[in-house]
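Only one protein chain is missing; all other protein chains are in place.
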Amino acid sequence: MSSATLYSVSYDLSHTLLFALGGLIGGPLGRLLENGDLVTGIGVLVFAALLLAASMLNTIVLIWYERKLLGRFMDRRGAMHVGYAGLLQNFADGLKLFRKHTTRPREADEVGFYFGPTAYLVTSLMIFGILPISTGWNSGPMPLSLLLALVIFSFAPLFIFVSAWSSNNKYSLMGGLRSAAQMIAYEVPLLLAVVAVVVVAGSFSLTTIVYEQQNYWFWGPLIVALIVFVAAMLAEMERIPFDLPEAEAELVEGWNTEYGGMLFAFFMLADYLRALVGSILIVLLFLGGWTLPTWLPGSLTAWPLAGIFWFMVKTYLVFGLFVWIRASLPRVRTDQLLRVGWNRMIPLALLSVFLAAALVTVRCVPVFGCVPSPGA
Amino acid sequence: MSEMWINMGPQHPMTHGLWNLRVRIEGELIRDVDPEMGYLHRGIEKISEDRHYNEVITLMDRCCYVAGLAWEHLYIRAAEQALHVDPPERAEYLRVLCDEFQRLGSHLMWYAAFVQDLGLMSPFLYGMRDRDLVLDLFQSYTGARMTYEYMRVGGVRNDLPPGFTASARKVLDWLSDRFREYDQLCLGSTIFRKRCDGLGVLKGPDAVHHGVTGPMLRSAGVKRDLRKDRPYAVYGQLDFDVAFADGADVTARYLVRMEEMRQSVRLLRQVLDWLDRHPGPVIAEHLPRWLGAPYAPIGLEGYLLKRNYPKGVGFSAVEEPHGEALAYVVNEGGEHPYRVKFRSPVFANLSAARTYLVGYHVADIPPIMGSVDVCVGEVDR
Amino acid sequence: MQPADLEQALRPRLGEHLLGVEPFEGTAGKVRFDRSAAVATFRALHDELGFTHLAMIGGIDWVAHREVVYTLWSDAAKQYVFLSTTVPADDAHVESASGVWPSANWHEREAWEMVDITFDHHPDLRHLLMPDGYAFHPLLRSFKLHEPEELEVKVRHV
Amino acid sequence: MTEEGAPGAGTTTEENPVLYVARPMATAARQFVKSLVRPSTIVYPYERLEDPRFRTEVAVASGRPIGVGQVWDNYRGVHALNIATCISCNLCAFSCPDLCIEMVTVPGPDPKKPKKCPQIDYGKCSYCGFCSDACPEGCLTMTTRYELSTPRRAEMVYSPQRLFDVFRSKLPMNPIRLERPENEDRILLDPPLCIGCNACARDCPTQCITMVDVPKTDPKPGQKPAKRIWKEPVVNDSDCVRCGTCISVCPKECLFWGGPP
Partner (left out) sequence: MGRLSAPATSPGAGAAPAAVPAEPAVPFVEIEAVRAKEFVPAAKEALTALVAEQGQRKLIQPVFNWAGRNSLFPLHWGLACCAIEFAAAFGARWDAERFGVVPRSSPRQCDLLIVNGTVTWKVAHKLVTLYEQMPEPKWVIAMGNCATGGGPFRTAYSVVPGVDKLVPVDVYIAGCPPRPEAMLDGILELEKLIRERKE
């Protein structure tokens, strides 16, 4: 396990910076700068800024990727005129939304109307502080990082409901209600599927889970858990076929009907941030994270940033699967969605937990190999 | 949750046009509906009274903008009966060609809009793409994509350009392949079947009672198709089957429309073969001059009266893509029609909305209304 | 079905209220009836002759009087038939057909707002196409169209 | 769901969720692979459907047609007016169902007799092509130009000069033209009403009306002698374009449409 984490890099950066500055100024003021607490504080800030920049950039590229991919599924080109191949399109969208006036309906709840989207975006961003991207890019040892990520991930329905309720629109309200019902229904199978992974990996730490997949990735032996996880993740991300809360055809724009300008941009960003988090979680839990199979030549990972590169490749491929589903499947109905959630997904998830338990008992699977003993 | 009224429209993604569906809901269940029409009422029947017979054709294209040629055909048949004009046979075949291509175009447009209501994204684009090919054919002989102004009292404006039938056959081949793809995307999908089966049921007797016609009626097992039951133009000489289904639900309407498109392809192949073999005039000879060409020279006022042109009443019934459309044209001897009255199939289909919407979920409104295939232009006129 | 058949079938039920059956090209005929026997005529055609589908109700303004034309279709005979009744312009009302054919509802609303023919015992006679409170009946001959007047054009004030 | 023409496809009720989700996904994937080669999008400002290479059928790499060829031969777009051959007959203005054509004066060869040519308001025109069908000289035709966006409403009114510019730009024009139908109507004269004022002959765009002498008739007893020029118009039917200008200018309304019924 590499010792250089993202936080330690930030801390070192801040340490170097402040000590150099302190040495430059000299005297008592300079010594004040060489304070350890200050270094820690600045280090956290640098860490946050790095995370923010990386996640935002990734999100915007993700939107571009989806638009282009969806375009080809639909036999058209997608955004192509703003920037090379439309790469700058989403920046233009973001800047435009930033400049647009934000209007609040007169009858809307003042606090909730602004609090909802902001909290939605902020909680979605918070998850990125927990997810390890590669050996270098992680926030240090976090024994319960998976649990923490999922807890933050499940904050969303609350904020969606707050913003939907406070915009004082019937469509928004219905969208909010659907969103709450749907996310609660799919929270359970999601967690159960995660339990299967945790049983096999023997840890709640995402980093450990990735290292547990050295011998074989979990998608093979835990295929049932993967299916449950992908379906539940689709519902949590509110994408077709489970995009009922913002079902265009009947609910206009769902719970963000009354939001325009930057608040709408918050929603869009948060949606895609969650989609990114979903893809990343699938890569981490089932597809071996930043590692490659051992039978591949080692030169593929022998260069700097190779971990991040392969991780992003996997993430974008997983997201491509979501785009593919979006391009080819219709939307389901609320009651059907809930019925599938409670009647099909939870039994399947329980089954996957039993399978995982059996796997841990048996230890070895033909084709895939053996599980290392937990905690080894 | 207590009951509340919500307005779906006039600006709502579900409506596909300018109308308002007021829905009383309890939770997600529909308790009552009240369609509110008239947002697109342009007074076409009134304007027609101020226009010459041929000039009304420009309004017909805009009356139903997804089936312009079918409406031209409808009006022209009534006007010809009122004015005692007989078109030549080739013109009748050309009109059937227009009608059937228009059915393809309209149903493809319906397909695109319907699947979009269900949240299917790509087939919307596929439907629009394939509809554009049909519009290309229209453009190559009428000169416009949507507002054709092709038919005239006594025939049609012009003959087909050379090479038309060959490219038309290519388009038909292309479309026949696509229908399978459409079925795979819709019927092949479990989610689609779960969404659409048993939805928006309107049984046969109810449908007849409420004046519902077209694919909606045929999907309820009633085999009424004016092309078969009351053959107009040259439909009596062509070989085709009436598409129908028994389900009376959204899936059944989908099946009927898909089958109608296949039957249209079958009809079109026969029509194209006939047109290849039988050249001839496309407009009646010895027409009164103001009918043969769209002129309105000065001094026309009272012209017909002076010449004792016979009065008449024209009536025509055409199986339009949406259903049974009727026209009633009164010729009182003036240069303008005295009264023009149209019957829009969607008008009646929509007026029965309460029978097939109440009791379902809010989320079911888009697919059900999508399966009705609303064209507001012809409802409001 | 020929006009003579129609007359034969309807005469016993309507008596002198049946004013005649005229031939009409492309249909079974045009049945002219007195408006006082409207519901009886509707019932006779719907129940006895099998004209279960009401396709259209149209009003025509003949200045002195107004004519209401009903178009019916029979699935058995595969034929259309016209029903026609005249009402004087100053007392333009006729019994509603929506009790016999539910589909008459919207057609009658339209005929009422366009040609000003009141349908008695109509369940819901209000504006369909024009906004509520619209005072005119556009399809009357006395209602003339004209070029629109020049209205003020809105410009952006930035 | 049997008998003739009944759609039989897709009526299966077997439950196989995985297969039935996989089938539409496979269809979409097939489309995706095809589109990777060349989507059917036309990159509009840089490629146009009226480009010669789109005029014939384009079979792109994936075997999909974009357009079906020859789609522009009959297209009705902006008009082109050949001012030189326009005879100011007004027929285009009369035939316009939307009343968007106004005849305006343009400088002609003869300064004394100013020429009137159509000015078209594209904010009203419905592109029905009735005017170009009505034009007896074929000087008003429709081209394939369709881009007419402007921030100012007034710019949508095309003066004859601008229409002439369109004509000179040599855009592809509508080659399918109607021949003028058999004319059975002709201008007839109600002789007792005519006063021989020469208005019809003066304003006839084709100069097909000649004034011929008529014998002076004696007034009936008890009546004043008619105040008139003893000439009557005679219409040369082969040259007449049946525009009705003579009828409109006749002060006594003695000309009318007639002919074999």
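Each chain carries a letter (A, B, C and D) given by its place in the written order, and its residues are counted from 1.
Please note the rule applied: a contact is a pair of C-beta atoms (placed from the backbone, for glycine too) under 8 Å apart; a residue touches a chain by one contact, two chains touch by 3 or more.
Since we're looking at a predicted model, the values are computed, not measured.
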Where does the absent chain make contact, in terms of the chains shown? A, B, C, D
One chain isn't shown here. Among D:Asp98, D:Asp203 or D:Glu232, which residue touches it? D:Asp98
Among B:His41, B:His107, B:Arg253 or B:Arg266, contact with the omitted chain is made only by B:His41
By the contact definition given up top, give the residues of subunit D that touch the hidden chain. 39-53, 55, 66, 72-73, 80, 82, 85, 97-98, 121-127, 138-139, 141, 143, 146-153, 156, 167, 170-179
Missing-partner contacts on subunit B, residue numbers: 10-13, 15-18, 38-44, 46-47, 50, 58-59, 62, 65-66, 109, 112, 124-126, 128-129, 131-132, 145-147, 158-159, 280-283, 285, 376-377
Touching the missing chain, which residues of subunit A? 67, 71, 74-89, 91-97, 99-103, 248, 252-253, 256-261, 264
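In the analysis below, only the chains that are shown with their structure count from here on.
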Set B-C beside B-D; more C-beta pairs touch across B-D
Can you compute the centre-to-centre distance for subunit B and subunit D, using the mean CA position of each chain? Integer Å is fine. 26
List the centre-to-centre spacing of subunit A and subunit C in whole Å, with centres computed as mean CA coordinates. 64
Identify all positions of subunit A at which a residue touches two or more other chains, and write them in rising order. 73-76, 327-329
Each of the following residues of subunit D touches two or more other chains, namely 21, 24, 27-28, 31, 40
Can you identify all of the chain pairs that touch? A-B, A-D, B-C, B-D
Per the touch rule above, subunit B residues touching subunit A in the complex are 4, 6, 8, 12-14, 28, 115-122, 124-126, 129, 185, 189, 191-192, 194-195, 361-366
Quick one: in the complex, what on subunit B touches subunit D? 51-52, 54-55, 57-58, 62, 122, 126, 129, 133, 136-137, 139-144, 147, 149, 157-158, 161, 163-164, 167-168, 170-171, 174, 181, 183-193, 240-247, 251, 255-256, 258-259, 263, 283, 285-290, 292-300, 303, 306-308
Using the touch definition up top, name the residues of subunit B that touch subunit C in the complex. 37-38, 41, 43, 45-47, 50, 81, 208-213, 222, 224, 229-230, 313, 315-317, 324, 326, 328, 330, 338-339, 341, 343, 347-348, 350-352, 380
